[in-house]
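This is the structure, below, for whatever I ask next.
With one protein chain withheld, the remaining protein chains of the complex are depicted in position.
The letters A, B and C name the chains in turn, as written, and every chain counts its residues from 1.
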Amino acid sequence: MSAEYNPLELMVCVGSRVLEDNSTVEVGTGVPMAATLLAQKLYAPNIIAIFEAGGVAPLMPGLPISVGDSRTSHKALLASSMNDVMETCQRGMVDYTFLGGAQIDMYGNLNSTMIGDDYQNPKVRFPGSGGANDLGSLCWKTIVITPMDKSRFVEQVDYLTTPGFLNGKGAREKAGLPLGTGPYKVITNLAILGYDEETCRMQVESLHPGVTIEQVEENCGFELLKAAKIEDTPPPRDEELRVLREEVDPTGYIIGR
Amino acid sequence: MSAEYNPLELMVCVGSRVLEDNSTVEVGTGVPMAATLLAQKLYAPNIIAIFEAGGVAPLMPGLPISVGDSRTSHKALLASSMNDVMETCQRGMVDYTFLGGAQIDMYGNLNSTMIGDDYQNPKVRFPGSGGANDLGSLCWKTIVITPMDKSRFVEQVDYLTTPGFLNGKGAREKAGLPLGTGPYKVITNLAILGYDEETCRMQVESLHPGVTIEQVEENCGFELLKAAKIEDTPPPRDEELRVLREEVDPTGYIIGR
Amino acid sequence: MYEDLVEQTEGQSELFCNPDPDLARENFKNKSRALENKVTTVEKAVSDLVEDGDYIATGGFGHVRIPTAILYEVIRQKKRNLGLAGHTSIYDSDILASSGCLNRCDISYVVGYEIRGLSACARRAFQSDKIKKTDWSNSSLSWRFWAASAGLSFVPSRSLLGTDTFKHSAAKTVTCPFTGKKFTALPALYPDVGIVHVSRADIYGNCQIDGILISDEFLARASRKVIISTERLVSNEEIRLEPHLTVIPYWCVDAVVEVPFGSHPGNMPEEYWFDEDFFQMFLGKGKTEEGTNEFFEEYVYGVKDFDQYLEKIGGIRKMNDLRAIEKLIFKKNGS
Partner (left out) sequence: MYEDLVEQTEGQSELFCNPDPDLARENFKNKSRALENKVTTVEKAVSDLVEDGDYIATGGFGHVRIPTAILYEVIRQKKRNLGLAGHTSIYDSDILASSGCLNRCDISYVVGYEIRGLSACARRAFQSDKIKKTDWSNSSLSWRFWAASAGLSFVPSRSLLGTDTFKHSAAKTVTCPFTGKKFTALPALYPDVGIVHVSRADIYGNCQIDGILISDEFLARASRKVIISTERLVSNEEIRLEPHLTVIPYWCVDAVVEVPFGSHPGNMPEEYWFDEDFFQMFLGKGKTEEGTNEFFEEYVYGVKDFDQYLEKIGGIRKMNDLRAIEKLIFKKNGS
């Protein structure tokens, strides 16, 4: 290991590496923001960050607290509206979206609404879709960042807030969602996961430093597929950690230091 | 007669008197513009002129040549878009629209598209709807300004560009048009015409100075109803003509002097 | 698994507002078009325009450019059985729900404070069935406002499909007559009262907003009645110098109130940053019912107006500090 880091830092660093340069990314609150900023500073300087409330490609003077605050449109290319941004996603102009979620299943379906089985009287109420359902429906590729354990990686989500592959291949199209869209990667504290093309089921693609496939399986509530070749995730580099800690999130708001 | 005036001046003066103050008016090109400006200067200072391309309540430095030129948004309250203006009409915020047209029938249906019976090969091509179909569909009350003769006031329009009452009472609603909308007045060089509430047919309501009911009927290609009481249109007042000629249209672009 | 979600054509929750465009047109027909002075007080705007049972929609982004002063007054006047468009809502929906004003809510986002975590008092309120809930996504509510602003009863969209979010919405599906493709049909949302905090307004209600608009241009057009709070009243001449910046025209607006710092504790673009100390205090107190009650007693019922509230939260010194952060002015002694 090149340096010490916490699980959040690990996820942000790994997440920062999956975005292509010169692509458009619709960024969710929190960890996705940090990962996108880090990517811009190290790997993808010309990534275009889009925020659902209307900010496009800002020169941010600091980490936003909200996807709708004034930093998301500071010296931006465009400061428009939620309607315009969502219409841009629906039109097919946005490559990636970067989301979190309380539960995820083997098809990448996400729950950010509630635990329980009665919508009017949930056991635990979460915020709800916000823009997640829209972004997971309308952007080309959905990346999820979330720590991995059995309470989060579940056989069936209590509430299907945001569509992954629903119940398998072809289901999105049958439901009416735009063609060719869907889950792409899941970045966790243990591994990078992707999806098997045929079955649309989640598969292990890369193990983080020191993590075994058994550990990943133990922390997952459903049967995981394995990619033909499972890679080793390179550990966070010193430079990644330095830039993350000093430039992206110096107050530790997101990475919690 | 208080002064000499030409038929266009007469129509503009009479047209300027039918608008209520503090109402919203979607203004078409040409004569309607002059009538609206004259109304603002004499009778309805707080009339809100709306132009279909996006200008709202401008302080116009001169007569616009186009409903989309820069004068229509000079020191305006709002310089937005055609989409916004048309949505405002569709939402029910616009009281009047002021239109012209090449043909009109007894139900106030307007033709501004063509003469002939083959849309692909017309005998004479006119501009088409422009915004007229929209404004006649979506504003509450449609006022038409047009000189009167048998070639314009016809039994059946060659092409129904803009809806009046279509084929009579209830037809607009049946077609799907917004409830409670429709033709209101027709300002001509001979008379002011309105519509009978029961039949939705055009009726003579006021005769211009020196004009007889027979003259009106001779210049109309369909049978006109008569209002219970037919008024005498007051002739253009000196002040109306002065303001029209000196302030509204000093170059005679519209009133043709 | 999930088959029923893939096939569904109709959401199962209640539609709180009638999407009939002709009904809405009758309302808009009767709105005044006069350029008249609409400046009033917070107290009078709320007592005149917000009735028990009204469905309200608030502008901004939940903790950014929110009409806090107006919302506190709604709570102070103990309005009850209100409906709310919980669109990107955070502090706005929280205080209305936690103080007992709401009995129904269209939800796309509530309870959460983005990276600050969740609000316990909002959770208590929204987990209870005292508030009837209908589910949506952010874009769905944005487009529902657009559809209403355009005088329609519905608009197609491609989100919600295949999910519980659709199931617990009041959306339906519609088939495109050109492509045969299935779309979500979103019902137009015509709120009874829209409440928006803006950067600048004139006395007639012509409004300009610095920064992103979220969906406020459409929310204001869609609402039957509109209350504007503004950081600053400006002359009509100033509005007319840059009419392309007018986001909300006067004819949408029923009351204008000048409330500097009126979005506190929220961020106001170009004016002031979030008051993080306040949010921590609020979220802390919200952990218990007693704490929540204490909060409302101290900061809402216990003050007579927003000026007195501002004194309580730190006055002009506090607001100057938040202004410095927003304006990227870092002082020598710390930020």
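As a convention for this text, contacts are C-beta pairs under 8 Å (C-beta built on N, C-alpha and C of every residue); 3 or more make two chains touch, one makes a residue touch a chain.
Since the structure is predicted, the reported quantities are computational estimates derived from the model, not experimental observations.
Asks: Which one touches the absent chain: B:Met82, B:Ile213 or B:Ile230?
Replies: Residue touching the absent chain, from the options given: B:Met82.
Asks: Which of B:Glu52, B:Asp95 or B:Glu240 touches the chain that is not shown?
Replies: B:Glu52
Asks: Thinking of the whole complex, not just what is shown, which of A:Ser16, A:Thr29 or A:Thr88 touches the missing chain?
Replies: For the chain that is not drawn, the touching residue is A:Thr88.
Asks: Among B:Thr146, B:Thr161, B:Ser206 or B:Thr233, exactly one should touch the missing chain; which is it?
Replies: Going through B:Thr146, B:Thr161, B:Ser206 or B:Thr233 one by one, B:Thr161 is the residue touching the chain not shown.
Asks: Hey, which chain B residues sit against the chain that's not shown?
Replies: 29-30, 52-55, 61, 65-70, 72-73, 79-83, 86, 89-90, 109, 113, 119-134, 137-138, 156, 159-163, 166-167, 171-172, 174-178, 253-254
Asks: Contacts of chain C with the missing chain: which residues?
Replies: 15, 19-22, 151-158, 172-174, 176-179, 181, 183, 185, 187, 210-212, 244-245
Asks: By the contact criterion defined above, which parts of chain A meet the unshown chain? Give residue numbers in ascending order.
Replies: Listed in rising order, the touching residues are 22-24, 46, 48, 56, 58-59, 73, 75-80, 87-93, 95, 138, 140, 178-180.
Everything that follows uses one rule, which is that only the chains that are shown with their structure count from here on.
Asks: Report back the single chain whose CA centre is most distant from the CA centre of chain A.
Replies: The most remote chain is B.
Asks: For this structure, which two chains have more C-beta pairs in contact than any other pair?
Replies: A-C
Asks: Hey, how far is the Cα centre of chain A from the one of chain B, in Å?
Replies: So the centre of chain A lies 57 Å away from the centre of chain B.
Asks: Taking the mean of the CA coordinates per chain, how far is chain B from chain C in Å?
Replies: The computed centroid separation for chain B versus chain C comes out at 40 Å.
Asks: Going by the contact rule already set, what residues in chain B reach two or more other chains?
Replies: As it turns out, chain B has no residue touching two or more other chains.
Asks: Can you list the residues of chain C that touch 2 or more other chains?
Replies: Correct list: empty.
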